[in-house]
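Structure, as structure tokens:
The full complex has more chains than appear here; those shown keep their coordinates.
Order as written gives the chain letters A and B; numbering starts at 1 within each chain.
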Amino acid sequence: MSLQFDQAKPMDVVAMGRATIDIYANETGPLEEAVTFTKYVGGSPANTAVAMSNMGLKVGYIGKVSDDQFGRYIRQYLEKKGIDTSHIAIDKSGARSGITIGEIKSPTECNCLVYRQNVADLNISCSEIDEEYISKFKAVLISGTSLSYSPAREAVFLVMEFARRNGVRIVFDPDYREGTWNSDAEAAIYYMLAAEKADMVVATRDEYDKMESLLMQGKSDDKLTVKNLLSRNVKLVSIKHGKMGSTIYTADGKVYAGKPYPAKVVKTFGAGDAYAGTFMFGLISGKTIDESLKYASAASAITIGGHSCSDSTPTKCEVEAFITAYDRVKND
Amino acid sequence: MSLQFDQAKPMDVVAMGRATIDIYANETGPLEEAVTFTKYVGGSPANTAVAMSNMGLKVGYIGKVSDDQFGRYIRQYLEKKGIDTSHIAIDKSGARSGITIGEIKSPTECNCLVYRQNVADLNISCSEIDEEYISKFKAVLISGTSLSYSPAREAVFLVMEFARRNGVRIVFDPDYREGTWNSDAEAAIYYMLAAEKADMVVATRDEYDKMESLLMQGKSDDKLTVKNLLSRNVKLVSIKHGKMGSTIYTADGKVYAGKPYPAKVVKTFGAGDAYAGTFMFGLISGKTIDESLKYASAASAITIGGHSCSDSTPTKCEVEAFITAYDRVKND
């Protein structure tokens, strides 16, 4: 395989980016009519970190949370999930933690209202980035949302520099969310600048379209996307196709198809994070890409059957039981 | 009494300011541990408008809401409560409606996390203010939160000008919320500029302290507060003392004490809005100040026994039943 991890490093993956609050409607239907809600920790890199920790990886976090009840809740939750929170800073400027209000109109039509104005996670700055900490991990996972504003944007590029010169693999997930960017041009430019420094890029087709909106406008062509990224030294490109599964392309020219497991869907949120985290687990623990994809698909299927993103992420045991059960049924 | 309303005007009170979303924890205790929440319409002027409409006044609203599920919910709710929503504009800039997360640590210790960055209600501008509409009301109720940012701030001063030249009485409630102002100096300056244009000011002692922080720093003296405001042509000053009741001072030198009714407290939020709205009902419907205070105290007592601000506001029938029941018990 094209992507190698330095197994001498004591820790597995450090995630960087927003760790925020999900407030999801309990009632299925239009948000206008929803009456009660449940609160979870959310944000793509946080969900992915939980997924990786659930699978048994040694996970750390680089982030910044609000100096209030929500910020404390986020740290406590991640800690409870076994994630090292020593590098989650506390914002003293009065900024709040971001909120995502989740509307579950139907199991397949989920929307969210995102509150991301002046949020604590975007206030992380270069002076808070610790090279020694990063150097202990086999890989760093970067969420592209942190690229949307200064000073978080610069902190991301600094993390990438520190990772590169310490032999830490870089995984980049654009994590695009409507309404978080000043302009499409900014998203396209900073996505590409970050992607070309990554060893692995994980994104949906829509996210690649955002990334290519200035350089390959309107192409939306998987082959071009892969060719462009591999030519910039990315080693592994993952294109997620939602319920159609995903495809992996590697620098040695191989292609791997990940097929989804059938699932009882409660909401579609969080499937991609469970997928990415579990796939990372596979790669780092030495499984083949095909095996890793199988694990990732199973974790996805389990997650969308629960109400939350972070809390519905399965453990390794649950994932393996799911695969066993499903394969038995299929083979009968 | 010093404050007269033009009874020839067809409508009663038009409220101006934030109409936002309250998301209150269902569990009593620290917010970190709260799991489920309930959604309501909130925001001081919205709550007060609902209180007035519940009491039977003809109420209108000047405001701006987000172009999303929350904005639509706010308009629908106010409409359902009998409030004229024809002058609630819809923000097309992508701004969200403000959110207030309510923590009910104990019945007497309630806190909130306020999300008010780039919110739709502060985007209302002078060009959206309709003099003819305002001229139809006996009074306009101004929430001081709208003074915290442009263009809403200028819209408030324009509403006041239109009110004055059309014989519409002005009621000003500073509605101070931590974290909504750039600086204490801004709060002090714009509160005073607005208060001196009002016929009636309703505020807590803490809010008067904010208003006086530049001109009477550290005094916190009710007599000075009243003297200052009456000298600037305010006709009626109400100082709210929380569970200790409130005191009314009028331009003719009279003082009226409003005593609270005993209440089973669920949360303290919203008591002041129910009080202000019901007191307005009393004044406008020709009751004496003492009677109006009695109604206001009863409405307060009922509201703090419910979970929300807007939804727990009583009807005229409930208020009168409460007073009758309480007075009977007391006289027994």
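Everything below uses one rule, namely that a residue touches a chain if its C-beta (ideal position, glycine included) is under 8 Å from a C-beta of that chain, and two chains touch if they have at least 3 such contacts.
Since this is a predicted model, take the numbers as computed values, not measurements.
Student: Note that 2 identical chains are shown, then give how many the whole complex contains.
Tutor: 4
In this section, only the chains that are shown with their structure count from here on.
Student: Taking the mean of the C-alpha atoms as each chain's centre, how many Å separate chain A from chain B?
Tutor: Those two chain centres are 43 Å apart.
Student: In the complex, go through chain A and note every residue touching chain B.
Tutor: 23, 26, 30-32, 34-39, 68-70, 72-73, 76, 94, 96, 99, 101, 103, 111, 113, 115, 117-118, 179
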